[in-house]
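Note that one protein chain is taken out, while the other chains of the complex remain in position.
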Amino acid sequence: MSSAKNRLTGGQIDHSQSLNFSFDGRRYTGHPGDTLASALLANGVRLMGRSFKYHRPRGPFSAGSQEPNALVELRNGALREPNTRATTAELFDGLSATSQNRIGSLKFDVLAVNDLMSNFLTAGFYYKTFMWPAAFWEKLYEPVIRRAAGLGAMSEKDDPDVYDKGFLHCDLLVIGSGPSGLMAALTAARSGADVILADEDFKLGGQLNSETLTIADQSGADWAAATVAELATYPNVRLMPRTTVIGAFDHGIYGAVERLGDHLSVSEADKPRQILWRIYAGKTVLAAGAIERPIAFENNDRPGIMLASALRSYANRFAVAVDQRAVVFANNDDAHRTAQDLHAKGVQVIVVDVRPDAPMSMDFEVLRGAQVINTTGRLGLRFVDVQLQDGSTRIIECGALGVSGGWNPNVHLTCHQRGRPVWNAQQQAFVPGDMPAGMLVAGAAAGAMSTYDALATGVTAAAQALDLSANLPDVPAAENAPVEITPFWYVQGASRAWVDQQNDVTVKDVKLSHQEGFRSVEHLKRYTTLGMATDQGKTSNLLGMAIMAELEDKPIEAVGTTIFRPPYTPVAIGAFAGRHREQEFHPKRLTPSHKWAEEQGAVFVEVGNWMRAQWYPRSGETTWRDSVDREVLATRNSVGVCDVTTLGKIDVQGSDAAAFLNKVYCNGFAKLAVGKVRYGVMLREDGIAKDDGTAARLAEDHFVVTTTTANAVSVYRHMEFVHQCLCPDMDVQMISTTDAWAQFSVAGPNSRHVLQKIVDQDISNDAFPFMACANITICGGLRARLFRISFSGELAYEIAVPTAYGDALIRRLMEVGADYDISPYGTEALSVMRIEKGHAAGNELNGTTTAQNLGLGRMVSTKKDSIGAVLSRREGLNAPGDLRQVGIKPVNLDDKVPAGAHLMNAQGPVDATHDQGYVTSACFSPTLGHHIGLGFVKDGANRLGETLRLVSPLTDVDITVELCSPHFVDPEGERLRV
Amino acid sequence: MSDLKPLPSLNMASATIGAIQIQERTDLELASVAARRGHKADCVTQLEILLGRAPDIGQVVTHDDQFGFWVGRHQWMLCCSSQSFSDLASDVKAEFRDTASVTEQSGGWVALDVSGSTVCDMMERLCNVPLRKLGSHQVQRTMIHQMNCFALTLAPEALLILGPRSSAASLYHALTVAARSIA
Amino acid sequence: MKYSAFQVIKQALRGHKGWIPAWRDPEPANHYDIVIIGGGGHGLACAHYLAKTFKQKRIAVLEKGWIGGGNVGRNTTIIRSNYLLDGNEPFYEFSLKLWEGLEQDLNYNAMVSQRGILNLIHSDGQRDAFIRRGNAMILNGADADLMSTEQIKRKYPFLNTDNARFPIQGGLAQHRGGTVRHDAVAWGYARSADQHGVDIIQNCEVTGFRIENGTCTGVETTRGFIGATKVGCAVAGSSSRLMSKAGMRLPIESHVLQAFVSEGLKPVIPGVITFGAGHFYCSQSDKGGLVFGGDIDGYNSYAQRGNLPVVEDVCEGAMAIFPMLGRARLLRMWGGIMDMSMDGSPIIDRTHIKGLYFNGGWCYGGFKATPASGYAFAHLLATDTPHPTATAYRFDRFEKGLMIDEKGMGNQPNLH
Partner (left out) sequence: MIIDHPLLGPRDASEFVYLGDASLIDRPNPDTEDASHAFYEYAYLRDNPAGLHRELWFHEAGDRSWLVVTRNTETHEITKVEFAKDVARLAGRSL
């Protein structure tokens, strides 16, 4: 059935089905169970990429997520995903991949010229040059460097896939489904604990799928499949293949990415491509196995050269012989298993072992005490030069070279809370040191390298984690060979011997780093970029350190170790964002009149998460100013209505409610009469204005406090702080009711007439004077609240009803107000009117202004203690001539006053040292017929009438203005009291 | 009685997506109750009269067409089913008198019944409530897509979600998206 | 040894055998005129300017680990001078000017890349505030440019302008802002300071101050007592820990700030861009990695690592404005310890202890300040007067009510 030239029989793939795919436009076939890399190798394709710096030809170096070399752009168009590891990309029908980081074709990459220049492009070369002339860096050098650098290219199109986030809880999280992970999960499952078993691979079983070893007289892979099947029968077990645990965070929280759509030709509508899970694990068993490490030698980076275990994995699991002739270069016994397995698959194999006493084999040739000293083959390995024990050289023709320098326990996740692995001399590897609380390590990740030890430590780790002693599963029979290894890191004399394959860091670079004093591990890493590539140096870090240790003449553990950081493998940014993107970045809050406003064709504006009507255009109006001016004039001349529900509303009750408000507001509230509202300013403890609003006393022990829209949440939190932390015995209870009440401002000289039509009680000026408040009913009995307060400066009320009635109320108000040409107004008109009236808002309450700055200094009571009172009296906040809020009007009435402009003395220099203040808010005042502004000016209160220069060099404005009272309209406040 | 008609926040929206049903409830009235200083025991007694027993930490207690749940230390929410939009808070206040601060909450919340055999699968894509372990008649305050909600387990495979009314549309959207995700 | 293209070629042709260590590894002397504690960007810059510009002698930099291992090696490499307040803007503009001449001053290519920084605007209020800021920058002699959405779109064609929750209404740009190769800043300053005679002493942790009659006479270290006429502390996130050894409490909290880098990608993000309605900013390194970040985690921490909520928050910001980033992968996350001050602005001042000087409270703006901080601290140490651009960075400003609060968040460090 299979026609691919390097395809073997057997393995963990489904030979009965074929999948079509393409790479760089050429079409191939593979099988379910293949990765892109295994399918390409089966088809005889070894060249899959180019290295980062020298653009060297590269093929797969591994068969897993540690892959540094075989990175491709997967899929097309907006779905293009750069830097995808061919070694983990699950093959699907129609898969299309393209090679990356090349100019020209993969075989003839123009930038391969860098390789010829490599002698000049050593570690750190760019720190030493490109300095002259200074301006050339951005214009010339950097663009060239940037274009050559980078790996794959983004599509620059919006990601069409969706991502979910989720939350899982378990007693035991098992990371990795090899022998130790499976036994840990089984142990926990049988105890009834809630277990999650997560593995990055699409097939559970871990290393067992790549081995020919037996467990309990079954093949390892069959044993794994049977164990997985048993686990699947437990309701308390959640099996999560295709799920990479990316990070170990505080207190047993793990991040995990589950890939649901990456192996599908077309993602399902509405279904996420990936899910970012936050897993809350009582305990965790890390059973992440081990990663084989290479040996560095001259030209050790050609396609066809890979980790010995990768050759084994390709042969056993993926049924691929990378080439019919292979060499294995090693310093340990495990690599001989690779040779044995390849031999069993009919591959002609020779082992080159640096150890003079390496074990011999009946099946294949072993060259003891020998080393690979060079390789040749332009786009793929053709010959291996071996220096034999006697010093002679033997050239071996082959297309595959497996390298093994031993195995490193996969300690990545143990380091995420900055735990440092410790050196184990017997294993010649770093094993887990300090670990995140609640984490235990089992199997090869803990340095238990034999299959039996892996199985056994899986049981003990789970038992220890869950405190189990009885009914533990028996450990099945399995090989239990000790680790036999002689440390060997790189072939002496080699210089163009790659340590970090992706970032093109060679032995020579490490030596240069040492020579120039960059000797600590962190300096080495940063100076050479060792371990900084997309694989985080999973196969290269230790090699680099070992070379440095030799140069320093120190043991490896004395050189130190770099720690790994999350994520374990790179994660799509989309997965971290989940659904919160574009329009759904934040939820929306809609006002009670939203539906009605939509019907009116209102233009909406984002105010925090709220959507508020900004203005209500009418036919014939061509600019927003037309609408806003009309709304202002309609309100000032007759009556307008505006939804002000967004203001924070905090219900404050209790026998100490008044005393409490006296504490949080700088002005007095203790003596406020029932049925009255008072304007209040809250200070922060540092004496700066925090928020302003009103408090209405509905009963002796009941207030309704309003806050600005922006500060609703933080003011509530602050009030709870004052209560719980500073005055815990005060009898006061607070709850936010912002969403519970629909509130409308009804403003204008005719507002009373309109309201009286719906309010069941008398609201004449005598019965309901300025600053009155009351619980009332409207329209024949609906409970409501009425406040006679004004932001616009007109006779005005705010009326509140339970939110569900807000829609009905706005419609009724418009109905009964028709006789008075009632006009809805939006936030723009609201803002214009408050500027005309000189009321401070967000632009003035900017977190740096004091009550004095706002012209409200006298509100800060000296007769009582309130939050912020003491520090508001500091000298720097009360300096003579400090900023005061003023009104600003242009001398030439046609001039526009821009907010953000700065004020300068009419005569004198225009620069920062002569700055007199700035404009906080500005608008066109339809009431006055010209632009006006509010601003802060040094000694402003004493400079009314003075002419100043207003400059905004950013927007090319330079005009003359006059300072005036900020109360442009009705400065005496007569209108709101009629 | 007033002729003004209430408008449900989602116009009584409902959806069936896979095994999941989502339905806006428009019959709920809510009032919060917070014990005044020194009156916790009085409030508990009163809650026992109203609900049969006072909801303990994280609990929901149902009683005829009413239920109440724990909100915080010495704080509860009382809910009753009613089509008339009467003034629950006033009625409750009349019972508790000066032993508690009572605040009308009826308008503040959108109530969504979410039910179906896959409700746990759906909710684990939305919020950090360990629903599979929570049991019946439990309540947990939680963030759903940045919205501060209460999740109440009223029956097996059935939840009542109370969310901020102003965010009703976004909340409903989040629920339907999650339902489609797991359908 | 002078670095140049010629030198690189010469050494290459000689098999690179001629390169010498970038700085010496001296044993500490018994006494120095000036000891700087902290071999980070600010400490090394200070040493460089003390020796080269202020012609001081007998200077040592003491570093508890390896130089450049703190925030100068952990930041997101941005330089800018887009500040609002008079206490800050001249200082940061001075810093930016020093960046512009840094490589020639140091003979070290730190890849100062002035590709511009852009702060997006999403509301009228934000526009007003940014216009005020842009004007303050220009009035202080810096550059600022108010860009329209159309102009921005030409530079960032894939920016989400048609389906945004918080629509983009323009942006405030500083075209002279940009990025610098952060590690190279530490190495360049160290190499230059070393060449001007400064002793850079690594693996030398200060364990205490010797204070006699209100005067600091030196420091106790893991390598013994080192006498000093003046001691300057520039240890960023470790400020409180260090100064407590002198009995001082500081207006500073230490917080963790996370940063992120993506896998290498072909050039796609031309400058530095900052989202104005969420916590996300991004640039692209010369290697191709997208370097991005957002807000601090928000709780006191010395752990140099953060947690998932902030990672998610930042990526949500990314996807709000750049939905094409969904398929780019986050490669690595890490954390640095920020010395968050009580008003968001730094302190460069004498302490009440004679001979003991302090530099800290940089919040997450320390990197861009490196040259000016070093220079101003050197000025203070050498002349006992504050540098003209750093006169406001005093300890007593909090007691006097002279805060320099750019964000208007008050005495809550995690909000700055």
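So that you can tell them apart, the chains are marked A, B and C in the order they are listed, and the count of residues begins at 1 in each.
As a convention for this text, contacts are C-beta pairs under 8 Å (C-beta built on N, C-alpha and C of every residue); 3 or more make two chains touch, one makes a residue touch a chain.
None of the values given here were measured: they were computed from a predicted structure.
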item: Among the chains presented, those that the missing one touches; value: A, B, C
item: Residue, one of B:72, B:135 or B:156, that touches the chain absent here; value: B:72
item: Touching residue (missing chain; options B:23, B:118 or B:148); value: B:148
item: Contact with the hidden chain (one of C:251, C:326, C:386 or C:408); value: C:251
item: Positions on chain C where the hidden chain makes contact; value: 238, 240-241, 244, 249-254, 298-303, 307, 309, 342, 398-399, 411-414
item: Touching residues (missing chain, whole complex) on chain A; value: 249-253, 278, 280, 417, 437, 656, 659, 685-686, 713, 717, 720-721, 724-730, 865, 869-871, 873-874
item: In chain B, positions touching the absent partner; value: 57-58, 71-73, 75, 128, 141-143, 148
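In the analysis below, only the chains that are shown with their structure count from here on.
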item: Arrangement of touching chains [line / ring / star / complete / other]; value: line
item: Between chain B and chain C, centroid-to-centroid distance (C-alpha), Å; value: 49
item: Overlap residues in chain B, where contacts from two or more other chains coincide; value: none
item: Multi-chain contact residues (two or more partners), chain A; value: 165, 278, 580, 584, 586, 588
item: Touching residues (chain side chain C, partner chain A) in the complex; value: 3-5, 7-9, 12, 16, 19-23, 25, 65-66, 68-69, 73, 86, 89-90, 100-101, 103-104, 107-115, 122-123, 125, 127-136, 138-141, 144-146, 157-158, 160, 163-167, 178, 181, 183-184, 187-188, 202, 262-268, 277-278, 284, 286-288, 303-305, 307-308, 311-312, 314-320, 323-334, 397, 399-403, 405, 407-411
item: Chain B-touching residues of chain A, taken from the complex the two chains share; value: 164-169, 270-272, 275, 278, 280, 579-580, 584, 586-592, 595, 609-610, 645, 651, 653-656, 701-702, 729-731, 733, 735, 737-742, 777-783, 801-809, 812
item: Chain C partner contacts - residues on chain A that touch it in the complex; value: 52, 78-83, 119-120, 122, 125-132, 134, 137-138, 142, 145-147, 149-159, 161, 163, 165, 247, 249-250, 253, 255, 276, 278, 416-418, 508, 512, 515-518, 520, 522-523, 526-527, 529, 533-534, 536, 565-567, 570-574, 576-578, 580-586, 588, 605-607, 684-688, 690, 842-843, 846-848, 871, 874-878, 898-902, 910-913, 915, 918-922, 951-955
